[in-house]
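All protein chains of the complex are present and in place, except for one that has been dropped.
Presenting chain A:
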Amino acid sequence: MRGFAAAQAHGILSPGLAFPAGGLLPPLPEAALATRVTGPGGGNCRGAAMDLEEAEEFKERCTQCEAVSWGLTDEGKYYCTSCHNVTERSKEVINSDIIPNAQIKALNRGLKRKNNSEKGWDWYVCEGFQHILYQQAEALKNLGVGPELKNDVLHNFWKRYLQKSKQAYCKNPVYTTGRKPTVLEDNLSHSDWASEPELPSDVNSPFLESGMESQSDVHTRKSLRISKALQSETSVCSGSLDGVEYSQRKEKGLVKMTVPQTLAFCYLSLLWQREAITLSDLLRFVEEDHIPYINAFQHFPEQMKLYGRDRGIFGTESWPNYDDIYKKTIEVATFLDLPRFPDITEDCYLHPNILCMKYLMEVNLPDEMHSLTCHVVKMTGMGEADFLTFDPIAKVAKTVKYDVQAVAVIVVVLKLLFLLDDNLEWSLSNLAEKHNEKNKKDKPWFNFRKWYQIMKKAFDEKKQNWEEARAKYLWKSEKPLYYSYVDKPVAYKKREMVVNLQKQFSTLVDSTPTAGKKSPSSFQFNWTEEDTERTCFHGHSLQGVLKEKGQSLLTKNSLYWLSTQKFCRCYCTHVTTYEESNYSLSYQFILNLFSFLLRIKASLLHEEVSLVEKELFKKKYSVTKKKSKSKKRRR
């Protein structure tokens, strides 16, 4: 609705590239994303100059588009360079009058062809990323995300990216802009591209109707194909056609695709759709292998060979990092010049009130705390749609770390209630313990100490398991990546040996099968009333830490300390620093617990807590820099 209007207003997008908001666009055929698109002459279509020269002799009109513009496929057949129609006529037949020469040429081609099939399809780096995005979108769909994400949103973001990065959907795709004139000219003069008719902006081209492929994808391939000629001349290798060029491509303002970037695309689409998956969830799913990321290339079609430079482009040896993906998301959104995203309203999962509830449940804190978190959210203005909604074209593009922020609010509330100075929380716990002993039938008071003991145990166990699982993680794909064809047998031999060794050692491991892949869940901890060993605190009351005063409730604790007293004003990226040992043990524990849940660094959460406090105690910060000594709040 809004996004669409904005996009229109911007006037950058062709109608076919409009952003769906609420399914305005019919979903593109799945095949467009699913499979690697092979045009007529497909993977074997080689735009080398020689073939074109030979093709000049063929002067008939194309049966489909009536043009006289022929190229030669690897099989020696003619194809129309404007509509890609392949004729049944082949070179050899036509040239039958000059037999010896033709034979030689046929022989040559025969050799070339064999070589080619061994080397696999011709494919482009962006196709590889497209494939990864496709897999990721499929995985997200399987996680329960609506199908529009894949068909409309992500696909359109991707197309827009191709356009913005001048790889497709534009007049002068990057590889024909003469960036390398000396090499290019030579090829261009003979190539199809010089006389390439402009693509009709009309979406209803025969190809789309045929359902085989989208027009746009053909264009992508075609516009890039020229680099194949380059490739054959340079000896630096890569399985993809433009791997070498791609890794060398450096332009100001260009956001180059990387594997982590694919997650930025996924997250942007999730955000656009306002799905119930936070960034930390997304990254955790990646780590738990629910979303293809590490070695995503191994699911490429068999014929898409990767080696050499592709290794650097598609090989990953790290899990995504929260901060990094967060920054990339903003970067990509700005680069794509995306309009304001759909509003995050109170009924959205990403709204702090809902996320706070979720995290309160997750870490086994009383439900009653929720009204306090809502209060803090309201006071800080963090629940406003304008604050929460991502607007990449605003002056300063910034989005909210929804999950981190919600958790920070909980930390602030804990500080308000228990002070967390390694002292008050324990004396309040003593009170609660006494009260609970006396009144066994009443709703129990929340006992911080007991909660700490239970959480500490659960957290330590979880963390231990997590560390062990990480140490056992198998990084290497079944398809080894190698530098060059010479290395191939070595790489495969190594792989085979590793597999054999692993087989041998797996017989030594306990025969009890290890618990299979965990099914994905937004919750990492589960607390139920039935579990007697692990007390569930959801139903516990906060009466012990609140007191009535007239109509309102006050916190018994009247003190507060700020996580950061002075914010860093220099041009560094951080606003504050976190030196663990300067803080109370309870605070450290809580930060560690939450940052483990989100798989972020404790310092990042500390920063967010400080920012929430900055909003909450705005006056204190502006009036005096002295530590705020007292704070009374109404409920």
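One rule holds in what follows: a residue touches a chain if its C-beta (ideal position, glycine included) is under 8 Å from a C-beta of that chain, and two chains touch if they have at least 3 such contacts; residues count from 1.
Going forward, contacts and distances are computed from a predicted model.
UniProt records the chain missing from this view under the protein name "TATA-box binding protein associated factor, RNA polymerase I subunit A", selected from "ER membrane protein complex subunit 10", "Carbonic anhydrase", "Serine/threonine-protein phosphatase 2A 55 kDa regulatory subunit B" or "TATA-box binding protein associated factor, RNA polymerase I subunit A". Only one of A:444, A:480 or A:544 touches the absent chain when the whole complex is considered: A:480.
Within chain A, the residues in touch with the undisplayed chain are 315, 317-319, 467-468, 470-476, 480, 486-487, 490-491, 494-495, 497-498, 500-502, 504-510.
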